[in-house]
Structure formats: C-alpha cells, structure tokens
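To start, the structure itself, in structure tokens.
A protein chain is absent from this complex, but the other protein chains hold their places.
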Amino acid sequence: MINFSYTIWILILPFFMFLLLGLAGHKLFKAKLSGLLGTGGLGIITILSYITAYRYFFVTGKIEGAFQKITAVNITWLQFTDKLHIDMGVLLDPISVMMLVVITTVSLMVHIYSLGYMKGEKGFERFFSFLSLFSFSMLGLVLATNIFQMYIFWELVGVSSFLLIGFYYQKPSAVRASKKAFIVTRFADLGFLIGILILSFNTKTFDFITLTNPTGTAILQGTGIGFLGLSIMTWSMIFVFMGGVGKSAMFPFHIWLPDAMEGPTPVSALIHAATMVVAGVYLVARMFPIYAISAPVALHVVAYVGAFSSLFAAIIACTQTDIKRVLAYSTMSQIGMMMCALGVASYGGEEGLGYMASMFHLFTHAMFKALLFLGAGAIIHAVHSNYMTDMGGLRKYLPITHITFLIACLTIAGIPPFSAFFSKDEILTAAFHSNKILFGVEYAVAGLTAFYMFRLYFNIFWGKDTQYHHTPHEAPATMTIPLILLAIASLFTGFIPFNKLVTSDSKVLESGLEMMIAIPSVLIGLLGIGIAYVMYRKETSIPDRLATTFKYGYKWAYNKFYIDELYLFVTKKIIFRYIAQPVAWFDRHIVDGTMNAIATVTQVISFRIRGFQSGQLQKYAFVFITGVIMLAIFFIYLWK
Amino acid sequence: MSLGTFLIMRHELLLITAALLVLIAELFWNPEKKKGISHFSLILFGVITIIGFLPSPEGSIFGGMYVSSGTRLLMKNILNIGTLIVFIQSIGWLKKEENVEKVSEYFLLLISTLVGMNFMISAGHFLIFYIGIELAIIPIAALAAYDRYKNKSAEAGIKLILSSALSSGILLYGISMIYGTTGTLYFNEVAALFGNTNLQILGFIFFFAGMAFKISIVPFHLWTADVYEGSPVNITSYLSVISKGASVFILMIILFTVFPVIIATWQKTIFVVSVLTMTIGNLFAIRQQNLKRFLAFSSISQAGYILLGMIGGNQLGMASIIYYILVYVFSNLGAFGVVAAISNAKGKENIDDYNGLYHTNPKLSLVMTLALFSLAGIPPVAGFFGKFFLFTAAAQKGFYLLVFIAVLNTIISLYYYLLVVKAMFISKSDTPIESFKSDISTRIALGICIAGIVLTGFASIIFEVIRNLSFGV
Amino acid sequence: MDILSLFVVIPVLTITAILFLKDTRQVRLVSAFGMGLQLLMAALLVFLYLTARHAGNSDEMLFIRDYLWFKSLNIHYAVGVDGISVAMIALTSLVVFAGIFASWEVEFLRKEFFISLILLATGVFGFFISIDLFTMFLFYELAVIPMYLLIGIWGSGPKEYSAMKLTIMLMGGSALLLVGLLGIYFNSSPDATKLTFNILEISKVVIPLPAQRIFFPLTFLGFGVLGALFPFHTWSPDGHASAPTAVSMLHAGVLMKLGGYGAFRVAIFLMPEAAHELSWIFIILTSISVVYGAFGAIAQKDLKYINAYSSVSHCGLVLFAVLMMNQTAMNGAIIQMISHGLMTALFFALIGMLYGRTHTRLINEMGGLMKVIPFLSVCYVIAGLASLGLPGLSGFVAEMTIFVGAFQHHELFYRIVTIMAVSSIVITAVYILRVIAILLLGPTTNEHFEHLPDAKWFEKISVITLIGAVAAIGLVPFWLSTMIGTSLHPIINKILALNPF
Amino acid sequence: MASNQIMFILFSVMIVVFSVLTVTSRRILRAAVYLLFVLVSTSGLYFMLNYQFLAAVQLTLYAGGIVVLIIFSILLTSHISQNFESSGWKKNIFSAIAALIGALLSIITILDYKFSATTEVAQEVNMKLIGKSLLSTGYDGYVLPFEIISVLLLAAMVAAIVVAKKVSPKSAELQNLKQ
Partner (left out) sequence: MNSGIPLQYFLILATVMFFTGVYGFLTRRNLITILMSVELILNSVNINFLAFNRYLYPHKLEGMFFSVFVIAVAASEAAVAIAIIINIYRRFTTINVEDVNEMKF
C-alpha cells in the first residue's frame, strides 16, 4: 500500500500560491515573476498528479480486480454532530484521479498560455492568483472525501469563476456576466444544499465512501418514504442534481455560460470548457451508486435534462456569430451528452457503459474543448474581435492555430481516429441500448455538432477575405505550445483504455467498438461537415436564404429561445419589482408605519386630552369630585 | 411622662425650635445681621439633619397618638436630607433683591411644613394626621404665592390652597365615616375594628382621594402642573419631592397598618389609579415646554410607579418605596436644581431654551442628564435600582400585568426625558444660554445630588438598611 | 480582582482616564490603548479558558466570582464564563478595537464620543460575563442608552428621529424582558424560600409550565427586539443608517448579539419546556425575518440600509437556530452571532470609510470604486463574500452549521421551514452582488471620485483586524465550534432531559 | 312631635335652605350672610346634641371670626352690591349632577349601614372634662394636637403675612421693571 498522504500538497500548494500572489503579488514581485511563480507552482502540482495517477492506476489502486477508494488524507474540519462532520481530505478513486489529471493538465496549459495572452494586462498577478484559487478549488472539489467538502469547494469554484469572469471589472458587460453566473449557479447550489440536507438527514453521514457503498445501509435510507409520489432519496438526488445542472450549465440554468465568455479567453478554456462546467457531471458520477440503486427516477431526470440540453444548445450554436459563444453552446451540448450518458447507465457491468462513456467523453472533451478555446483566444488575440463576421481567411496568417483548430474541430465532430470519436461512440452505444429516443437525440446532436463546428471553422479560416487594420500575426510561443500539446492530446487520448480504468463499479468493463453505431455516427459527422463546407467554405448566400426561410425558427434560435429574457423577466420584474420592492415598501410603511403610528397615536392622544388641564380650578375640582364618586361607585357597587 | 420621652419626638421638637430661633432672629437681629439669616438657618438645619441620624428611642407616646419607629425615623431623615438640599439650593435665589426681606419667613414656613410632615408620619391618630397634613400644606400655599409680583405665583397659591381645602374636606368626610363605623380614631383601634362594609369602603375611598390629591395621583392631580409651574422653582422642588414623599410615606403606613382588612379593595383601587397616573402623567409630559411643568407631569407619573410598591402590601414594597423616594429626592432635586440655577441666572425655563446647553454649560447638562436618567430608570444610576425594586415588589404579589404597563410607561417617560437630553446635547441653537458660573451653594447642592444619584444605587447597604426597617401588611 | 471583572474595570478606567485628559488628541490614543489592552485580555481569557478546559475542568462555567450585592433580594454580582461567553467577549473586544480605529477621525466632541463608545462597550462586556440576571439586565440597559447620544450627536441624516426610535424600541424590548426576568425570579425556587437571579441555580429547577408559558414569550420577545426579530426590527435600518461608523459597527456587530445571546442563555436555557412548546410561533417569525430581511435588502438604495436589512436577515437566523433547540443548530447560532458580528462590523466600517470619501451612501451615486480605492474595495468584496456565505470565511461555517442542525429536527414542519430559511442564501447573494457590481465594479462614474485616497493606516488596522478574524473562523472553525459545543452540553442536556426527541 | 324634633326640622331646613342660597346667591355679600345663618343654625344643632362648648366655639370662631374675615375681604375686593354673572349653565348642570350623584351615593350607603351604638356609659360633657382632655398626655388626651395646632396657627399667620404684606417700594420697583 503506497502512502498517498503527500496528495494533500496538491491542495495546499495552489492555495498558498493564491494567498501569496493575491495578498502580496503586486508588491513583492514584478508581474512576470508572479506569472512564472503561478505557473511553476501548477507545474509541480501537475507532476504530483501524474505521479499519483500512475501509482493509483498502475501500481496499487487495484485490489481484487476493482479500484479501491482510498482516503489519502482526512481531517475533521467542522463537527456538527457525532456522525455529521465536515472533513477536509483527499479521496482517490478512478474518477477523482482522472479528474486530477484533466484539471492539472488543462490548467497547466492555460497557465502557460496566459503568460503570453495576458501579457501587459493590468492585474496580471491578480489573474494568476485567481487562477491558483480556481485550481485549488477545483482540485479540492474532485478530491473531496465527503459531499460537504465537495459543496464547499463547489462554492469556491463558483466564486473563482465569478472573479475570473469579472476580471475586466471595468467592463460593464463583464460585471453583469459575472454577477449572472454567480447568482444562477448559486440558485442551483441552493438545490444542492437542500439535497445534501435531506440526504444527510436520512443517512446521517456526508462521507462518500459510506454513502455510495452499494452494499451499505446508507444507500437504502429514505427510499421508501414518499413525498409527492417520489421517495425521499429521489427528491434529495434531484435536488443534488440541481446543483449539477447549475454548475454544468444544463437547461434551464444554462444562461450564465454564454455570458461568461466575457472573461479572458484562457479562463473560458479552463473553467467554462474543460473543468468547472463538468463538475456537474462529476457530481452525478460521484453519487452514481445512489442514483443507480436508490433513485432511478432521478437518474432519468439526469438523462432527459442532459439530452434536451445537448440538442437545445446545439441548435442555438448553429446560429451564433460570436465564436466564443458558439464554443460555449458547444460545451453545453457536449456536457449534455455526458449527462445523458450517465443517465442511461446503471450500476455495474455492461449496463454501466454509459458511465464509462461519460467519463471518457469528459476526459477527451476537456482536451479538445480547451484546445478550441485557446485557439479561439489566439484568433481573438490576432483580430481583436469575437465575431466571426469580422473574420475570414485567417489560415494564411495563423498557421499553427489553424492546424490545431482543425484538429480540434475534427475531434469534436467525431471523426476517427480523433479521441472524441471513441468517447462519443461509447455514448451513442450506451444510449442506443437503453433508450432509443435519447439515442435519436444524441445522434442528431452529433450531426449538428459537426455542422456548427465547421461552420465556425470555415467562417474563421476560409470564407471571405477580410481586410484587417493590422495584419494578424501568429501568437507567441507561450501560446502556441499549449495549443500543440493539447492538439496532440486530442489526437491520442482516445486510445486510453477507459473501460479498464474508470467504470461504474471500478471493475474492468469489456466493451469494444460497435460498428452498427460507429459507422452511422461518423457518417452523420461527415454530413455535418459537408453541409458546412457547402455553406461556408466560400462566402455564399445560402445561410442567409436559409435564415429567411426558417425566419421564426432562426430568430428564436438566434435569440437563444428567449430564455434570457424569461430570466430577466423573473428577476427584474417578479423578484425585484413584485417581491423585493413591495417587501421594502411593506417594511417602511406597514411594519415601521405601525411603530410610528403607535408613537403618533400617543402624541395625538396627548394633544387631545390636554383639555383636562384647562387651567380652570373648578374644572379640576369637578374632575376630582367625579373621580371620587366614580371610584366609590366602582369599588363599592361594581367590583367589590 | 418624663422629659426623656420627648426625645422620641426629637425631630419635631428640633424643628420647632429651629423655626422659633429663626423667628427670633428675624425679630431681634439688626438689618445688617439679617443678611446672614439664610446661612444661619442653613447651618441650623444642617445640624438638625445630622442629629436626626443619631440613634433614637422608639415607642409611642401621648397614649398612642404619636408613634415613633425606625421606619418613621428613616422617613423623616430622608425628608430632612431632601429639605437640606432644597435649602442649599435656595440660598442663591434668596439673595435676589426681591426676596431679601422675606428670607426668614421662607425658612420658617418650610420648617413648619416639615414639622407637619413629621407629625403626619408619626401619627398614631387621625387627628394628628389631619393636623399634620394641613400644617404641611397650608404654608406651602403661601410659599407658592411667594413671588408676590408674579401673576403665576399668585395663581399657583390660590389653586393650591383651594384644591387642598377641597381635598381636605373630602378626606375629612372619609375620616368621619371611618369614625362613625369604628368609633375611634386611633390607628391601631381602627385597624382592629375596620371591616369590609360599603360605608367603610366609601369612607376609605374618600380618605384615599384626599391622600391621592397630595401625592397627585390621577384623577386628583390636576392642580399639580399649574402649581408647580407657577411657584418659585425651589418651592416646586420642595413640593414635588418632600411633600410628595411625606404623603407617600404616610399613605403607605396607613394602608399597611390601618386598612389591612380591606387590602383587596385598596389593591384594586391602586391598580386602577396607578395605571391612570402613570399613563396620564406621561401623556401630558410629552407635550410640555416649560421644564417645571414638564417635571410636574413627570412627577405625577413617578407617583404612579411608586404606587406599584404599595400595591403588594409587602415588606419589599415598603422598602422599595422608601428607597425609591430617597433616590427620587436626589434625582428630582438634581433636575430641579439645574432648572433653578438656570431660571435664576437667565430666567429661562423652556426646553427650547436649553438647546445646545451642553456646549455652553457642560456640567449643568451632565447633572441634568444624570438626574433625568435616574428618573427614567436607566442604569447605572440609582433610579434604575429604585424602579427595579418597585417592580419586583409588585411582581412578588403577582401583579405582572401592572408591572408590564408600568414598564411600558417608563418607555414613554424615557422618550420625553430624552427630549430634554436631546435639546441639551443634540439640538443646535443660535441663542444658547450663555456660559455662566452658578454660585457655590448650587454647586454644592448639585454635587450632593449627583453623589446620591450615583452612590445610592451601588451601595446596597442603603437598601438593606431600609429593607430591615420595613414591614408589610 | 478576578479576570472577568477586569473586562468591566478596564473600560471604566479608560473612561476615567479620558475624562481627565486635556488634549483631545490623546483621547483616541488612550482609547486605543485601553481597548487594545482589552483585546489582549480577551486573548488571554481564551487562552486561560482553553487551558482550564484542557486540564479537565468540566464545570459549567469557569472563573466564577460571586459577590453578594443586595442580600434581601439575593441579588449577586456574579460573573462566570463558558465557551460561548468567551467567544462573545472575544468578538466584542475585536469589534470595539476595530471601532476605535474606524472612528479615528471623529472631530466633533471627540472626548465625549469615545467615552460613550467605551461606555457602550462596558455594557456589552458586562452583559456577557454576567451570570446573574439582575446584573445582566443592568448591563443590557447600560449598553442601550449611550446609543442614543452616539447616534443623536454624531449621526447623520434624520439622526434625532432614528436615535429616538432605536432607543425607544430597544427599551420596549427591555420592558418585556424585565417582566420576564421578574417572572423567572419569582419562580426560581419551588417553595419560594430561596429566590435567585443566578442563571446556573435557576437552571437546576424546573419553572412551572404555566409560568413558563407567560414568561418565555416575554423574555424571548424582549431579547428578540434587540435581535431584530420581525416585526420589531424597524429600529435597525433607521438606527444603523443614521449612526456614525463605529456605532453601527458596535451595534450591529455586538449589541444585536445581546439579543441572540440572551434569548439563548435566558429564555431557552431557563424555560426549555415552554420554548419547546411555543417555538413554532417564533420559528415562523424568525424565518420571516430571515427571508424578509433579505428581500428587503434587495430593494434598498442606501448602503447602510442594505446592510441593516441584511443584519435583520442574519440575526433572524440566529434566533431561528436557537429555537431549533439542538446542539448543532445552537452551535451554529453562536457561530453565526460571532461571524455576523465580525462581518457586519467590517461592512459598516467600510461603508463609513467610503462615505467619508464620497460623501454619499447611495449606491446609484457611486460606481467603479475598485479602480480608485482598491484596498477598501477588495475588503468590501471580502466582506460581501463572507456575508453571502462563501466557504473559507466565517459566514459559511455559521450558516451551514445552522442549516444542518436545523434540518436534523425531527418534525417535518421545522425542516420545511429550514428549507425556506436556506433559500435566503440566494437572496443574499443577489443583493450582495448587486451592491458590489454597482458600487465597485464598472467604470468610474463620477469624476470627483478619480482622486480619492485609499485607506489610511488606522483604517487598515481596523479593517484587517476584522478580516483576519473572519478568515480565521472560516478557515479553522474547529476550535471555535468545539469550544462552543462543549459549553452547550449542559443546556442541551437540560433540554434533552425534558423533551427526549 | 317632640320639641327636639321640631327644633331639628327647623335647624335642618334652615341649614339646607341657606346652604343652597349661599352657593347660588348672586350677591356676594348676601351669600356671606347666608353662610352666617348656616353656621349659626349648625351651632344650634350642636346645642341640641348637647355640645355646648363646641356650639360656642362655632359661634365665636366660625360665625364671629371666619365670616367676618370673609366679609372684610369681600369688602376689600368687591363692590358691595356687585352682582356676579352666573356661571354657564353647562357648568351648573354638570356640577349639580355630580353633587347629586355623590349625595345619593353617600346617602344610600349610609342608610345601608347598620349603626350600632356602644354599650358604654356616656360621658357628661362639661368644661372640666374638656379642659382636662385638652391637657392630657395620655390616652384620649389632646395636648399634642393642641400644641401642633399652635404651630399651624403661627405658620398660617406668617404665611398670610408673607403673602398679603404690602409690597415694599423696592419690590414694587422691581415689579415694574419686570412688567
């Protein structure tokens, strides 16, 4: 048994970096040094992670054919009751180790990339300190030993996302976006918290190992008690999933994600594409035994929400012109697929294929989506615009970016042998075996994905020859090297034997390519690319004509189905105008008014009765006499 | 009857002697010497006050007409202290030109009222009680009209004497009923023979109304404000503190010792009137501008609180009342002292005139603030303890509702006390009362008041002594 | 002289020293020195307390000193502390210390200002160390009154109105309280022979249930007014808005805690049966406070009003948790008191500093301050994040403890209400972010703001002290939670003995 | 009808009639005279009750002293034949109602009560007894009130002087300054 307690440094180091750069960065170091420090710190963590992964997967993790859950470190942080306590620790199991690799890899790439991308920006050290904070939180989230630790880091991730989206805090749109992201996810987290409360009330534990032990007692708690037709456990799992919905930008809490693109592009790559947004998927995967065994209804919810979101996002993505937004919707769509895959899985054995597929896709998606975003960053860096209408023919100016971007597009389109081909294929297979409708949806999404990605690709690198004010030039090495590395990763990660490493029951899952699924999926990918080629390879009028033909559909999709407006309506109109302002009014005028009224009434009475004190001796005497008589009558004859 | 028994009447005899000495001095001293008459009286009275604290025999003489006990001595001493403070405060005022020629009358009359009060407190017979009460009020009516050139002063005098005459009539009528139904006027005999018949209750209520008038309990209070406002400030403070205190003492003694049989009746009566008193007093006080009038209503509501100590008829109640009166002596005299100082120096008596006082006369403002806080019952000054004990006494007998009403009333009272504080500390004024140096006697008096306000609360020994001397029904 | 009484004596000595100072400049130095000493004493007390506990001293209260005061009524000056009081004392000394520095630049009647401020602190310290209901009540009222002058003289806006309202409403609370205390006193001994005000002794007897039914609501409401219980909270927005910086800090940070502490220490501890029976009424009121306060905060335009309503919400949570009457929730309530005390003090300190620069508190008139005064702005963001319950800062620890604890209640009604209360965290996020976004972020709207100076050294001391404490609790809550938790045992045991859940 | 009954009726009718006249007469001097009649009739009652001493006191002190004092003061402050306008009818009616209710209440309550005389032997009231009692210091002795009343009389005298003393020129000057 290898001692994994050193893994605590994976958490401590970035936190220390955050404090160092955050508190003293701008005073002690020059900007560049801060960047290097941050990057170097993360480099160490990455190395640590790789070592851990290696040791876990290949040296020690497997006992009796299954990967064990190893609690490397666990410290009680806050004791609620004897059984309920928040621990801070490190839990190693296949998914957490996998996530460790994903996060550190992407994060390192983003760090390096940012050295170039953010050069000369005001608040350079602040940026790196936030990045460190994010890395810390994200790592803490995935390594959490208990659901409450996860919640804590879940919140921290949210706030670092908030800080990074709002990095350009003088830009009103960025401020708005960060606020929106935080509040929407916060609302979803409310569900998460309620879920945790219900769960812990029934099971009296927060600990993942205890909770998710498929043969344990905790998992069976509350399955029988009904509330509105569903078991308590189902409710709690639905609530927990709500947190995931928010963080992973699933419908209907997806609205923050496109806006979040206001943040610096490396941030979008790291947080809003590769790592944080998949936290929802990770959460469901983490709780998967409970979903699968105790709350199948909740799992169905997961599947349908995921499928719907993926289709919904894919459709919107086809109409957007801001390249980062396209990528954002693409992210949402891909995560929807992962969710859907989780939703169609069940615990153990063949039925657990969806779980494996989802994790696999998560992994590959992280690589290629980071690549896409970083590439997009390089493009934006070159042309100073986010809109594909401002671009075209960039392949001449940005060769490296072009190639890597193409690789990424091919990957996401599911073209073999790129990595996503394998993962997506697994997802489709899992869906096919479980639910034909979901399969159909995901199949369509696959086609749409290929279409909109290549729409993007052609619009940027081919299409019209745009005249630029400044000739766009390739990004510096700090930016291109991560691109190349990630492109390589996108190419080859598909060959990692996930079925042996990350499965629902941690045992080896025998699965292979099912040609019945693989071939159609590749075909539809190619079809999508083909359509895009026809429409966008050269500047044509087809898109416009299509847009006018499907005027209403297009308009709705372009406006993201007016979900934002709906939210705006709910928040501005209903909450602010019809709840908060009336509450404030009520408080000022009714509650406070009552208090003031008491005072006023006292004053008024005081004024009214002043006539008694008339200054007339005889009136005084009259009151005196009347008083005596009244008292006498009262106490002799009425109330003796 | 030996001469020694006169020692039992030490307080009264000393006071009468003092009064006569003042009279003699007035008659026989030459004009030059007469200027010292106020200091002479003051020293005389100071000596008397000190002698009052010497241990004294107890017992009853004149066949039970005169009763002396530790409690009563204590009460007299408290009154002595209060009167002494009033005397010290009035020195400066008496030096004013228009008062110079009637200084000795001032002392003579005040001392004789004090004699009346002392007899009243020591009464063991309704006759002594009656004469005492008249002696305690008639000269004050004259003193209320002391400022002969002021309309208000005369008005105060006539209102006081006529109202008091009416109330005496009512009181006497009540006493006649009591006499008619019991055949005696000795307190202890009445107590034994008293019953719960209608006529006796009628007599009691008439009697109670007469007493309530002196304490200015609603609805028998209406004279209070006018008289307080019209009288010279020092007389007002004497009226509001000493007269009221003495009347409270004797009412309490009579209720506890003469009417224990009908305790149920007087508890109900007190309940009703104390609620009325507190509330009405406060409601009127809110709107007052003239500080003397303001303090008049405040003192009415204070009377309402004091009744809380009486209602239980318990030992704690008596202790808390005596204690409260002691505290009240310091607090109210402190407040009146400031009013008097400013009134005498600048002739200003309205709350608005006090705007910004803290900036020109910080010390006076502080004294006033402390005194008002004490009246309002704010810790750590003594008033807090006093009120707390009163409420405790009422609560002990289960009058929680009354306590609740009383505490609510203290909030109203806090409101108007704070209005004065606000004027002094917060409000700005274009024409603030200019900075002035009050005379030494005023300062001494206020110093005594402040010491009393601060120390009476913390020094638990005072309360314990009082408590040990108290008794219940 | 015992260590606890020193907490009253030091402020009194400080006041005395100030009284005799001629130079008003030295006043603040002396104040800072006195309150710094007090802070050290608090640290020492924490140390001594933990040492004693560690050494195995398991008494309910430590450092008990008992002096007979009024013999006939059995009133004592009795002091003693358990973990809860120690924590509250530490909180108070921190906030007072920070408050002194936050009011460094008070010019008008400086001497009087510091005297009143320290007098207020004296009352609060006295309250927390008392274990005799009489002295407790005495200190309670002592703490309320200087508020009037502090707000009335040094306040802003409709200060006279606010000061009066605040004082009157708080005294109204203490009116209820007084009746409640007397009721407890006269039921403190089964045969009425040995009546006592001593909390520890009263806790050993069972007050008859009919009496409890009357006096529990009175006591609880009495303290509740100070704890800003709906619908008796309206003094809070006006009072806070008008109060000068340090007073807002002390008031929201510490004085409002007297309410929660008292409700817990007196109302619940001494009358658990009635508390159990009647808690549903107050649970409803408090959960209204929680949600309503938060919604109220959304619609406000004045920074102080926002914070005041937020305090209503947070303090509502304290009372809410206390009423849940189980170990965890109560623990949470105490932590919440401390946490809220610190962060709201921080808020008010910052608001005061912003106001001192911009001369406005209306959020609409400000904007983009982050660029101009980064230090204060960052601190404001931290305060905001603490307030909305960000993990790693104290608010999270407190709220989570409350929610988890409250949700362990065995009755469904209480759990549902808990969920309502939980929802406040989102509303909190809304108004906090709204303020941060409008106030600090975005472009600088007003050109006058371009050259505002950032924090001065004394402001930094004030703010950093508080942030340090907020972060310390947030990062390592364990010691605090345990310290409070062990002290809760006697209370919980008493409750459990009577109402086995 | 026995003579004492007739006397009682005579006196009581006089008392009631003149009392009412005293409080209703518009002419103040007449009112004073009516008061005198009331007081004299009362002393008649005292004679009937066999309290000759008191009747004498009543006649001298009350009728002779106070009424004369009152008449003097009337002369000082009013014109002899001056008519006072009567008070407002509201005041009269309300006062009358109050007085009536009070009287009824008292009378009903008095009639309700069963008085019981003592069985002890009545004392013969003679001057010797009165004098003895007045100077006795024991039970049922009245020397103490007698002494106190002297203080009261002294005080009242001084009080009256203080108030009514003619304003000295100096004070008058001050008064003019004030007004």
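As written, the chain order gives the labels A, B, C and D, with residue 1 at the start of each chain.
Just so it is clear, a contact is a pair of C-beta atoms (placed from the backbone, for glycine too) under 8 Å apart; a residue touches a chain by one contact, two chains touch by 3 or more.
Computed from a predicted structure; not experimentally measured.
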(message) Given that one chain is not shown, what are the shown chains it touches?
(response) A, B, D
(request) Out of B:5, B:176 or B:197, point to the residue that touches the absent chain in the complete complex. (result) B:176
(request) Over the whole complex, note the residues of chain B touching the chain we left out. (result) 126-127, 130-131, 134, 138-139, 141-142, 145, 148-152, 154-159, 161-162, 165-166, 168-169, 172-173, 175-177, 179-180, 183-185, 225-226, 229-230, 287, 293
(message) Suppose we count only contacts with the excluded chain; which residues of chain A make the list?
(response) 610, 613-618, 621-622, 625
(request) Would you write out the residues of chain D that touch the absent chain, in ascending order? (result) 1-2, 4-5, 8, 12, 15-16, 19-20, 22-24, 28, 31-32, 35, 38-39, 42, 45-46, 48-51, 53-54, 57-58, 61-62, 65-66, 69-70, 73-74, 76-78, 84-85, 87, 91-92, 94-96, 98-100, 102-103, 106-107, 110-111, 115-118, 120-123, 125, 129-130, 133-134, 140, 142, 145, 149, 152-153, 155-157, 159-161, 163-164, 167
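What we mean here is this: only the chains that are shown with their structure count from here on.
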(request) Tell me which chain's centre, taken as the mean of its C-alpha atoms, is farthest from chain B. (result) A
(request) Calculate how many whole Å lie between the centre of chain A and the centre of chain C, each centre taken as the average of the chain's C-alpha atoms. (result) 36
(request) Mind checking the centre-to-centre distance between chain A and chain D? Centres are C-alpha means, answer in whole Å. (result) 100
(request) Find the geometric centre of each of chain B and chain C from their Cα atoms only, then give the gap between the two centres in Å, rounded to an integer. (result) 42
(request) Could you list which residues of chain D touch at least two other chains? (result) 105, 109
(message) Counting only residues that touch at least two other chains, what does the list for chain B look like?
(response) 198, 202
(request) Write out all the pairs of touching chains, ordered by chain label. (result) A-B, A-C, A-D, B-C, B-D
(request) Please give the residue numbers of chain C that touch chain B in the complex, ascending. (result) 69-73, 75, 134, 137-139, 141-142, 145, 148-149, 152-153, 159-160, 163-164, 167-168, 171-172, 174-176, 178-179, 182-183, 185-186, 214
(message) With touch defined as at the start, can you tell me which chain A residues reach chain D in the complex?
(response) 618, 622, 625-626, 628-629, 632-633, 636
(request) Mind listing the chain D positions that touch chain B in their complex? (result) 105-106, 109-110, 112-113, 115, 118, 136-145, 148-149, 151-152, 154-156, 158-163, 165, 167-168, 170-172, 174-175, 178-179
